[in-house]
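Below: one structure in structure tokens.
Of the protein chains in this complex, one is absent; all others appear in place.
On to chain A.
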Amino acid sequence: MDFPSSLPPSLFMTGPLGLSDVPDVSFMCSWRDALTLPESPPQASENGAPHLAKGLLWEPDTPGPLPLLPPGPDPWDPGLTARDLLFRGGYHFRRQPRAVLDVTEQLSQFLWDHGDIAFAPLGKLMLENFKLEGAQALYFLIHFCPWAYLSYRQRRFSILGGPVLATSLARLLGELLHEELAARWEQLLLDDAFTGGALAWVPGRMPGAGQLVYPAGGALDRLSRGPDFQKVSLTPGSEPRVLGDPGHIQLRGPVRQVVTRTVQGEGKAHRHLRPLLTDLLPDHNPDLLCPSALLAVRSDYHCALWKVGKPGQPAPLQVLQVEKGATGISLSPHLPGELTVCSRSGAVCLWNPQDGPSPPHGWPVSPRLRQVYKDPETLVFRDPSPWRWADFTAHPRVLTVGDRTGVKLVDTQGPPGCGLLLFRGGAEASCQKGERVLLTQYLGDCSPESLQPTFHLVCTQFSLYLVDERLPLVPLLKWNHGLSSTPVVAQLLPPPRPGCPRPLLLAGQAGELQLLHITGEGASTPRLAGPPQSLPSRSNSLSAFPLLEPKSQWRLQERLSAPTIGLAATVLPSASTPVLSLFQLSAAGDVFHQRLHLQADPRPDSPAPTASWTPRATSRCSRWLKTLLEVPLTPPMWAAPTFSHRRLLGSFESREVEGKVPEGLRTAMAEGRLLQHRDLGLLPTREQPPAPEPGPEDELSERLEAAWEGQVAAWWERRQGGSSGPGKQPKRHKRRTQLSSTFSSLSGRLDLSDATSPPRSPDRTVPEARPQPPVTPPSQELTQGPWAEGIPSERQQTLRDYMAELPLQGDTPGGASAPSSQTSSIRGTSSRQQTLRDCTVKLQLRGDTAGGASMPSSQTSSVRATLSRQQAAILSGSQPLRKKPRMGF
């Protein structure tokens, strides 16, 4: 453990972040780092080539990583994006753009969709304060309804209670909503749950074999989850072979971090411990397994330790519950089985699950825990983040404790809280304003012969620092990584060849991968050997997949750009060129693999040969894609109840129909189609060309329809099979005839018991690209149907109240107002389907009261315009009210 005899010169300045006066001369670009001063006076060399490996390059075998395992059977939802949270309109370009959380659009949509959810609880809450006579009446009044203006009573109440309710609503909802949105936004900007990575490689006895350990099972926030034990065999010359089915352990929480370490000690099996968890599948290939490894897993509120022993069956050792939430776990490189666990409360504990005897029966519940550090405050300056991290150092009794502001060395044997800062977010490391520590790691865990065991890596959103614990506060190396997302995992690998620099991998959450070459043998300072390089990310693999229809293509693209949550790499030493095997885990649960080889003959003059896809690779991708497209899409979390008023139309059907004009109009309205001249009894100005009537053999429309449904592959197979299955077209015909018969047979009875349609069934996941008019069930079913059960009784009552007002419309003076005002009201609400339906009702009534007076032509045209706009909106697939609510309240 020699200390470098001469350190590179650097200025040392104490102060806060972003002290701009510090000339940052020491670290400017990657080559500058190679220019540490020569020990002895440099000899004037003729060629002037500095001792820098210029051609150090890892070349990828394929342009992008390939899927290693078929996609899981569970659907994956990419979750919230910036689009869902940020304000859309009124964006002003500024030098420092500000993110404004969007509530207007989302909230109005939400209130519109879920009025009962939004307002009924408020009414119930407030009811207790209304100790007036006749509180029963108020009960119904308080239930706001988006259509409250229809009721006088409710309108009066609105006027009365508006100012009060509006403020209390704004205060109540506003605060909660803002809190929730802000938390989501923070999480979107910086998600520290997966810091450290959830993918681990457990090397086997043979150099090319090992196991991958990672959480599987689709969306990672679901409850049942298990780290898989996937055995993989690697050979330098070919793609990795996946052996057998992975074993898995079902856990009760999402896995956030997986750490492994080979134990070089006594292989004492813990047979007296019986597995607490279910589904422990035995492994069958003992010969390929590692000698013995420890496996530490961090979940949100639990940490657990397993031992992967000789037979390959992981034996659970202990589980630890972290009440405030665990943020980091690391395994000691020195003492087998010793761990550090960090909690959001600011505590760091040393955990020794293997110390002493365990209780004879059951799962040991009292782990050997020792709190070695606790400080709810951050180290250097105040930062609100509760994120903490702890790792080991070259001294087994000294730990590093890190938070967003710095990293401290803490002696676990000394008095509590003592220690000295190893890294300080400040002028010492010439940090920028707003710079925070996002990742810290002890790098001295493997093969100490090539790099000192005293180095620590500190990553911020801008830079990467290498710190020696013997020289605290002064980074020996700083490099601007330029990642466009949070750095999640870093891994230092052993040198591919003796004397070669060690590769250091850095993965960003957005899938970016960077590889740095770090050298610093013996007593020389660590520095970058050669320029850093970027490695292909998962989205670079898009070209290996066959071209798809836009919807599936988008799904694939989304899947490939899922956040990276794990990285594992291993170097396979081979005779000719060392091979780097790289595994990536995405938040969608996909494991991708990439092979790189060290450029054999670095010739800087020749352009780097570009890798291309092999037929094997593309066929593998196609197979993967096929499985992926078979996975159903995520069912919506909760479907909004939709209110259908169509059934109510039947009540007016009994009235005498006069003339062709209303009839034609009504048919056009009922069918939701374009109002045509002939419907109004007017002479067509010119003959319309006959619309292509899609027959049962219309292949194109069938295919398009299948494509919209995402079932084009199935359609193609059906076609190939020669049997054209039951197409959509005849079915729709049938449905339409059914509809019209429903209308003709409807009686004048007004039954409001089930005025709402049932919530959309969750299994009907494919959103209707061409929405059909709500299907009206036959009149026989218009009684209290089974699907009316889900509707709260008070809700039904409200609807009854409000519908009861409707027939009055015709008698009110407003109802018989001038046609021009009516027209304008129609025009004003063209986009609101619901309102339009109400208007339809009104129109109907008006027609009756006016005694069959023909419609003025101006009004007709406006109606037509409204209808055509409506239809156009439907055809273009944008139906604002049916949009799936994206905020999961």
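One rule holds for everything that comes next: a residue touches a chain if its C-beta (ideal position, glycine included) is under 8 Å from a C-beta of that chain, and two chains touch if they have at least 3 such contacts; residues count from 1.
Please note the rule applied: contacts and distances are computed from a predicted model.
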item: Chain left out of the displayed complex - its UniProt protein name, from "Protein TSSC1", "TATA box-binding protein-associated factor RNA polymerase I subunit A", "Sorting nexin-1" or "Alkylglycerone-phosphate synthase"; value: "TATA box-binding protein-associated factor RNA polymerase I subunit A"
item: Absent-chain contact - pick from A:Leu107, A:Leu188, A:Leu369 or A:Ala713; value: A:Leu188
item: Sole contact to the chain not displayed, among A:Pro73, A:Pro396, A:Pro546 or A:Pro632; value: A:Pro396
item: Contact partner of the left-out chain, one of A:Ser108, A:Thr167 or A:Ser484; value: A:Ser484
item: Among A:Leu335, A:Leu369 or A:Leu704, the residue in touch with the chain that has been omitted; value: A:Leu335
item: Absent-chain contact - pick from A:Pro314, A:Gly346, A:Pro503 or A:Pro532; value: A:Pro532
item: Hidden-chain contact residue, picked from the options A:Val474, A:Val631, A:Leu674 or A:Ala713; value: A:Val474
item: Sites on chain A contacted by the missing partner chain, in the whole complex; value: 1, 3-14, 18, 20-23, 25, 28-32, 34-35, 37-38, 41-45, 48, 50, 54, 57, 81-83, 86-99, 182, 186, 188-190, 264-266, 333-336, 383-385, 394-397, 404, 413, 428, 432-436, 444, 448, 452-454, 461-462, 470-474, 482, 484-485, 510, 514, 531-534, 604-605, 607-608
